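With one protein chain withheld, the remaining protein chains of the complex are depicted in position.
Order of writing sets the labels: A and B. Residues in every chain begin at 1.
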Amino acid sequence: GVHCSVLSTENHHSSFAIGQKFQLDDVIEAQQFDRDILSAIFQVAREMEEIEKNSPGSQVLKGYLMATLFYEPSTRTRLSFESAMKRLGGEVLTTENAREFSSAAKGETLEDTIRTVEGYSDIIVMRHFEGGAAKRAAATAGIPVINAGDGPGQHPTQALLDVYTIEREIGRLDGIRVGLVGDLANGRTVRSLAYLLSKYQDVKIYFVSPEVVKMKDDIKDYLKSKGVKWEESVDLMEVASKCDVVYQTRIQKERFGERIDLYEEARGKYIVDRNVLGAMQKHAVVMHPLPRLDEITVEVDGDPRAAYFRQAKNGLYIRMALLKLLLVGW
Amino acid sequence: GVHCSVLSTENHHSSFAIGQKFQLDDVIEAQQFDRDILSAIFQVAREMEEIEKNSPGSQVLKGYLMATLFYEPSTRTRLSFESAMKRLGGEVLTTENAREFSSAAKGETLEDTIRTVEGYSDIIVMRHFEGGAAKRAAATAGIPVINAGDGPGQHPTQALLDVYTIEREIGRLDGIRVGLVGDLANGRTVRSLAYLLSKYQDVKIYFVSPEVVKMKDDIKDYLKSKGVKWEESVDLMEVASKCDVVYQTRIQKERFGERIDLYEEARGKYIVDRNVLGAMQKHAVVMHPLPRLDEITVEVDGDPRAAYFRQAKNGLYIRMALLKLLLVGW
Partner (left out) sequence: GVHCSVLSTENHHSSFAIGQKFQLDDVIEAQQFDRDILSAIFQVAREMEEIEKNSPGSQVLKGYLMATLFYEPSTRTRLSFESAMKRLGGEVLTTENAREFSSAAKGETLEDTIRTVEGYSDIIVMRHFEGGAAKRAAATAGIPVINAGDGPGQHPTQALLDVYTIEREIGRLDGIRVGLVGDLANGRTVRSLAYLLSKYQDVKIYFVSPEVVKMKDDIKDYLKSKGVKWEESVDLMEVASKCDVVYQTRIQKERFGERIDLYEEARGKYIVDRNVLGAMQKHAVVMHPLPRLDEITVEVDGDPRAAYFRQAKNGLYIRMALLKLLLVGW
């Protein structure tokens, strides 16, 4: 079942010591993580970066079997998890199109599917089209479940890799200045990121988005309640000059339905290009959850501050860390 | 090619001794198995249940490659075979959608496809939409072929896991009382099960089904010729009280075509619920080949006599046993 971590701050060293059990049974939502466990997970992710081919570390999950149960296709996320498992010596059972296997096809419930698949594997990574599906799966399964995105709901490993990337690129999380740009209304990525950033001190967030896809009030209120400063702006250049991180996102056409005119207007409004780079500080970086269309121009790619492909790679290390922690502990 | 076992009863010990060659070249249909070889296979399956991660037993198929050639999707069966192969240290080549690879797409014959795939792998597990396809594949291939279901034809590993489950749950097969419930006309599962049960002594089978999907005469005649007692009943409660096994099946909507009214009538007729459980004996169990819709209510799941998820898991052990036997022998 879902297990929300309750960690006493005094004994982190022993809680996270090698050989200890991981505090979570499943990874379902960003809310499960506090800054202490994040810090410990990031430490493991950093060790994952150092693992060499055919070293003992590369065999830590030998004999374990991961089932990737994807009810909607997401090749990027699936490959990242499968690469993570195999980099640690584990094996994978793949279902790119689990929908055929499910209620949609013959009327089987998600719970029954999970009870069958848990008989064949040691951990389930699930992508689903319905919010809350991951929680239901975790409540049923006797083995760990990782949520790889459930509809409009959560995608916690993306949130973790974003925060990990900021720490790796900038060197700290307290005192960070982040500009969230683009589709702030529909993007679960930026919403989860705002949520996790609230765990750090003296954070400032700038929202830069077309009018139709502005950040919603629930997140704004949440940040306020946690003492996180935020500000809305229509001036990307000015925000870029102040931030440590410019986090650009894709305007999602599918959210606009018939209103192609609104989509086209929103899409062209805030582009990260050479000019934006020029306004940014030397130590600052550009991030993006990918895939990108033209909201970051390709001329930016060659700049060392373009961090989005390193960010994608960090997803590998975060997922290696989580698989290792859930299956064999600290 | 297909090889039907002809076993002399006097020398089982030596025939099934460790290191001996398996008696079958391929697994195509339930008719290939007699009670002696079933008993020996079940013994191997039981050993498979005990294999621990990274033990020598978990590496018995290291270096072997299985091709899952599925001309129609069946994620449940595919995952079960792939898990079995990987639990024994083997590797897998997957085709979820071999139909594109076949005559349907460019006009290649099944025989040509098999001749190509046998060059890439050590064993072929095939699911096909045409009855008899597995036999044709086995006749062509120089490597073992396992039939994972061929259209309206056979699905022998399902039949084996059903019998294995009865033995594991009840402790014996001679003298068993089994109630077959639901769609007895179209379900290849119950037909194969009736066939295999006829190999045991003093078996009694009860048929409980809606009028439109009654057990056909060929199986009834076959059972009679083998001295198996059977009885038709419309009273599920009474049958449940007498049986060791209540084997429920799904009414298959797709068999009713336009006659949704007949489907709805048949579907609601015999449900295994708390009341049926109440009538059952303490040692008896409920089985189901899965997926289930509402022909077993979820309130039954928590009862220790609900054996259907254990049954699904037994499929893993039976398939591990068959892969091991076909590739490296007893």
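Please note the rule applied: contacts are C-beta pairs under 8 Å (C-beta built on N, C-alpha and C of every residue); 3 or more make two chains touch, one makes a residue touch a chain.
Given the structure is predicted, the values throughout are model-derived calculations rather than measurements.
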item	value
Full-complex contact with the absent chain, from B:D36, B:E91, B:E238 or B:D301	B:E91
Residue among B:G19, B:P56 or B:G119 touching the omitted chain	B:G119
Hidden partner chain, touching residue among A:E96, A:D112 or A:E169	A:E96
Touch residues of chain B, complete complex, unshown partner	62-65, 67, 91, 93-98, 100-101, 106-108, 111-113, 115-117, 119-121
Residues belonging to chain A that touch the chain removed from view	53-54, 58, 73, 75-76, 79-80, 82-83, 86-87, 94, 96, 250, 290-293, 298, 309, 312-313, 316
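The rule is short, and it goes like this: only the chains that are shown with their structure count from here on.
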item	value
Rotation angle (°) superposing Cα atoms of chain A on chain B, nearest 5	120
Rounded Å distance between chain A and chain B, as computed from the means of their C-alpha atoms	41
